[in-house]
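I have a structure here, written as structure tokens, and I will follow up with some questions on it.
The complex appears here minus one protein chain, its other protein chains still in place.
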Amino acid sequence: MHVHFLDPYRHRLSPIHAFDPRLKLVLVLIFIFTNALLPVGAWPVYIVMFSLILAVEILSELGVTYVLKRSILALPFVLAALPLLVTVPGVVLLNFSIGAWDLSISQEGLQRFISITLKSWISLQAAILLASTTTFPNLLVAMRAIKIPRLLVSVFGLMWRYLFVLVDEALRLMRARTARSGQSELPGLKTGGGLAWRGRVTGGMAGSLFLRGFERSDRIYMAMVARGYDGEVRAFSMPKISPVDWLVLGVGLALLGLLLGVGLIFWG
Amino acid sequence: MHHSVEIEGLSFSYPDGHVALREVSLHIQPCEKVALVGPNGAGKSTLLLHLNGILTGQGKVKVAGLEVKPANLGRVRASVGLVFQSPDDQLFSPTVFEDVAFGPIYQGLPESEVRLRVEEALAAVHMLDYAGRVSHHLSVGEKKRIAIATVLSMKPEILVLDEPTAGLDPRARRSLIHLLDELPITMLASTHDMLLVSELFPRVVVMDEGRIVADGPTRKLLQDAALLEAHGLERPCVN
Partner (left out) sequence: MLLSPAVMHIPDGFLSVLVSVVFWALSILAIGYSLRRLGKEMDERQVPMMGVLAAAIFAGQMLNFAVAGGTSGHLLGATLATVLLGPWAAVLVMTCVVGIQALVFQDGGLLAMGANIFNMGVIGVFVAYTVYQTVQKLARGKSWGIFVGGFAAAWLSIVIAALAAALQLALSGTSPANIAVPAMAGIHAIIGIGEGLITLGALAFIAATRPDLVKKRETGTAQGKLVWIVGLVIALFLAIASPLASSHPDGLEWVAEQKGYLDAAQGSVYQIIPDYLFPGVKNESLATILAGIFGIILAFGVALGVAYSRRKRQMKA
């Protein structure tokens, strides 16, 4: 059983995939930052931002439905902002009562709520695009480029290498547990063994995972040493960034700056 | 009716589109010992996972007289003991005793009954004095036997094994074969070990590309060189 479904990268021959990963990471981060700086209620700007990310999605040939489906995952968090509807003071749109509380939804509250939801959704799509159009090794290169310490990047790299192996093991552990989770033919027995017991058994599974990880890391270290590892992390240097990519970055930044300016001026 | 396996027209595809089983039909009689052989990717493990409802495909699967469907999964899992290939993934408790006790405890059996079951299961695999040991430190052969015990403690009607002799040294393998020989239980084992097949399993089922391509007496099928070669199997060197 293999957990490739966990790897978000989808190979395509699109310009987004080909765009230099270092610049891509920077652009996505600035996009999300710009998004966050946009004031509440700047609907036209939100729409333009959304169109931009939609256009990139189309360009990436990932399929808009693919990105949108993945973006549904963060939806539940919207609940955290729900109270805004009734706590922000302003023009009342709707009065209702729950039990002993009389609540009213205000226009300002609705605006705040929708702004947060929309902006979050747009940022999320940008992040999905980054992960789906950039191979993990390239992401590591991009991380080095934005000056994340070498040590941390190499730990990331090793983590990625063993992520699927260990997730596989975790899934097999759960499968083995399921296979032994039966129901006796004797009547009147309570299945499940008790909450605390179940928790501890799961802990044993986690412990087993960790322990095997520990011991595996010893073997990995030995294999690395056998290949001349001395603690230093070296990698091939990335090819130079093409002028076209620089241009795209420049245009992107200018566009984001313009949108931010417009947003702040008219709705700030 | 009981202690048996009935599979009719089972088909299954993985989410990524890979068709693993195509209209597989298989009947195993009570107390029969059947070997499942075939090249890697034939669908053997996938088939085994349908027997206790971990995977669900299209078609009918009945084990121990129970239809494998959501309502019956509890009883199904108590009736089918599935032993996986890697013992490390099945021994997740600090001690051997706790691992073997998992099944009975989960079923809600009283403590005295749990102890009895553990003793019986460990005795059946000849590992009674290992109860207090830490599973992690045991050899592969010992772990495999404990893994079988973890399933025997549920007193299943059918024992299903995935690659039972994989990774075992000759001595451990020999003792495992003895063990399986002694168990008076309906058995289905997926294996590459053709010698094991010829020694222990009177009936063999050959799978390839998701289909059953042969099903019959071991002695006869293992003489059919053309069949074996066509499906990536080697004749065991029996003197």
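Some observations on this one:
In this document, chain identifiers A and B correspond to the written order of the chains, with residue numbering beginning at 1 in each.
Simple rule for what comes next: contacts are C-beta pairs under 8 Å (C-beta built on N, C-alpha and C of every residue); 3 or more make two chains touch, one makes a residue touch a chain.
A quick note: this is a predicted structure, and the numbers were derived from the prediction, not measured.
Set against the missing chain, the residues A:A18, A:I58 or A:V248 yield one that touches it, A:I58.
Set against the missing chain, the residues A:L23, A:L173 or A:L256 yield one that touches it, A:L173. Within the set A:L189, A:L211 or A:A254, the residue that contacts the chain not displayed is A:L211. Within the entire complex, the positions of chain A that touch the omitted partner chain are 6-8, 13-14, 28-29, 32-33, 35-37, 43-45, 47-48, 50-52, 54-55, 58-59, 61, 70-71, 73-74, 76-77, 80-81, 83-84, 87, 112, 116-117, 119-121, 123-124, 127-128, 130-131, 136, 139, 149, 151-152, 154-163, 165-167, 169-171, 173-174, 192, 195-196, 198-211, 213-214, 216-218, 220-221, 224-225, 229-231, 233, 264-266, 268.
Even with one chain removed from view, chain B keeps its contact list with that chain: residues 92-95, 134, 136-137.
Assume only the chains that are shown with their structure count from here on.
Look at where the CA atoms of chain A average out and do the same for chain B: the two points lie 40 Å apart.
Interface of chain B with chain A (complex): residues 15-16, 52, 54, 74-79, 81-82, 84, 86, 88-94, 98, 102-103, 105-109, 136, 150-151, 154. Contact residues of chain A toward chain B in the complex are 4-5, 169, 172-173, 175-186, 189-193, 197, 201, 204-205, 207-208, 211-212.
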